[in-house]
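Left out: one protein chain. Kept in place: all the others.
Here the chain labels run A and B in written order, and each chain numbers its own residues starting at 1.
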Amino acid sequence: MRTVGWTRVFLAPALTVFAAFFLVPLARLFAVGAAGPSGWAAYVEVLHNTRYLQSFLSTLALAGSVTICTLCLCAVCGVYLSRASFAFKPLLTAVLTLPLAFPGVVVGFLVIMLGGRQGVVAQAGQALGGDPGSAVVFAYSMTGLFVGYLYFSIPRSMLTVMATADKLDRDLEEAARTLGASAFAVARDVILPGIRPALVASGAICFATAMGAFGTAFTLATKINVLPMVIYSEFTLQANLAIAAVLSLWLGLLTWLVLILARSATGSAVAAAA
Amino acid sequence: MERRDFVQVAGVAAISLGSGSLLAQQSRAVCYNCPPEWADWGGMLRLLAKDLNLQVPPDNKNSGQALAALVAEKAKPVADVVYLGGQVGPQAREAGVLEAFKPSRWNEIPAGQKDPEGFWFAIHSGTLGFFVNRTALGKRPLPKGWNDLLKPDYQGLVGYLNPGSAAVGQVGVIAVNLALGGSYERLDPGIGYFKKLQANKPIVPTQTSYARVLSGEIPILLDYDFNAYRAQYKDGAPTTFVIPEEGSLQLPYVMGLVRNSPNPEQGRRLLDFVLSDAGQRHWANAFLRPVIAQAMSAEVRGRFLPDEDYRRAQPVDVVRLAASAGTIAKRYQAEVA
Partner (left out) sequence: MALATTSRLLDRAALGLTVALALFLSVPVVLSILTGLMVNQFQGFSAGFSLRWVREVVEQYHGAILLSVWIATLTVLINLVLGTLLAHGLRRTRVQWARALEEMFVMPVAMPGISLGLAMIVSYGALGGFRTHWSFILVGHVLFTLPFMMRAVLAVMQAQRLDVLEEAAASLGAGPWRRLVDVVMPNCRNAMVAGSLMVFTLSIGEFNMTLLLHSPFTPTLPVGLADAYASLRIEVGSAYTLIFFVLIVPLLVAMQFLGGSPRGKAL
């Protein structure tokens, strides 16, 4: 017997915890956003302020470019890996998907290993005869952040693309080939539309993650101006709680919307990731 | 094991751990800006645990971050005491985050090194200069003054803490400024110098970077004599300290009790201890100039650079620097960063 009473009992614990520690705080945050000098107008004012607008746009540009780059790379490699078979394929797949759960702080540090003052690239440059002043150091700029975001986006999208590529109907490709299409045409007209749902879903997740990512920027610090860092410094350095709250809510709303759109566009099968 | 038993055990474990931590709170205190690698706070924290049975966790915030944290937490402070660069003391008093407290040795602290009402007081001071790792410099000569650092020889080798938030960073700006003929109010020479320095691609960390000089990552750091001497004599590193020939500054570092802090009694014990004989001797042995001057032994004094070098370093006017600290930070962020 499915009594409503029992259903409520089962749902109650999670709902209580959620209400107390998420819904209530969110509502408080919303109120705090309006507690600053401009009151409720702050929510609109923030969108006109050049500094915040600039950081919002650079975050948008960064997230967008990382997403496009990741999707291109993962489309090629994901499809390839799901079809090809060679001796060290399991190893390659494992290496490409293991970094999934590395926190942003660790990824930032790994970027320093690559592009920091004593990173691989800098040391290679020095070995080839450069002096310390002109060493190629990209870790502490937007380039470093881009590399870092790429680092944690690739494993995620790779998995999704591979899973979808496994399910593609090879007969369609056979048919295209027998009709005389080149390998490139087959890839463009048959395979690509086939993995499109995976690309859209993982692209949305990649975009949302990059918009809200903080740990990497925090580790690389100094010259970087992305929205999560602005929120953090407004709170910790300027004690500007109202602005931090307003910016947080706008950012949260944007990422939530992107994820919802992705789920509705492709169905829960593929977007079960976030 | 039945699910119910499991939940019970977990619950008991959680409660006992929780209450355990509450009990431990009785001999704890929180210090903002007590970095273990700066001025040998690591040693002082161990001393506090040993002699006072007081547990104080290390904290790597710099002066600016510490002040900002105090302001953000004003409604419900987390810290009990705070350690700040001299010029940040008056700023903290103005922000209303400190509480007046005159430690037991109040009268032994010279007049210019404490707030008249007791909101902050110096515990030791240091002189700003170049903290240099000779090995990392390779064949290049040791820089002798501020103008040397602008030479392309030192490209990529110079570092300084961010004047936007670190007290030592701001002292660097004002030291150069005064050495090049500016004043506490006229900051153009100092800001201009840092603008020129950018051509040499300097490294600008935000927090203590003692370890990075030792490892060679930052060969020349604008830092205090005590950090440099500690590296040279205690850690046996190939480092050296240079007081710039154009002139430099001495800055007192101050401490204060946080207003409405969670453990005020422990905070007061801590502040009394850093001024006690044992405390001051610790600072002296870590190559700081203790505020209670007789705590420094002749042996330690012998390891400092000769007195004539130190004549080039003037004591900072803490109040005047406090007034222009905000401008320094803003102008640096706007014009240099």
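Here is the rule we use: contacts are C-beta pairs under 8 Å (C-beta built on N, C-alpha and C of every residue); 3 or more make two chains touch, one makes a residue touch a chain.
All of these numbers come straight from a predicted model, not from anything done at the bench.
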I'm checking contacts with the chain that's been left out. Which of B:Leu52, B:Ile191 or B:Leu214 qualifies? B:Leu214
Tell me which residue among A:Val76, A:Ala175, A:Leu192 or A:Ala265 touches the hidden chain in the full complex. A:Val76
Which one, A:Gly36, A:Pro197 or A:Gly212, makes contact with the chain that was left out? A:Gly212
May I ask which residue of A:Val106, A:Val136, A:Leu172 or A:Ala239 touches the chain that does not appear here? A:Val106
From the listed residues A:Leu47, A:Ala61 or A:Ala183, report the one that touches the chain absent from this view. A:Ala183
For subunit A, which residues touch the unseen chain? 1-3, 6-11, 13-15, 17-18, 21-22, 24-26, 28-29, 32, 73, 76-77, 79-81, 83-86, 92, 94-106, 108-114, 118, 120, 151-152, 154-156, 159-160, 177, 182-184, 186-187, 205, 208-209, 211-216, 218-219, 221, 228, 231-232, 235, 241, 244-245, 248-249, 251-252, 255-256, 259-260, 263, 272-274
Interface with the unshown chain - residue positions in subunit B: 3, 7, 10, 14, 18, 21-22, 28, 30, 35-37, 57-60, 73, 75-76, 78-79, 136, 205-209, 211-212, 214-217, 262
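By our rule, only the chains that are shown with their structure count from here on.
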Between the Cα centroids of subunit A and subunit B the separation in whole angstrom comes to 38
Touching residues (chain side subunit A, partner subunit B) in the complex: 117-118, 131-135, 221-223, 235-239, 241
Interface residues, subunit B side, partner subunit A - complex: 64-65, 68-69, 71-72, 152, 155-157, 162, 165, 200-201, 203-204, 206, 217, 337
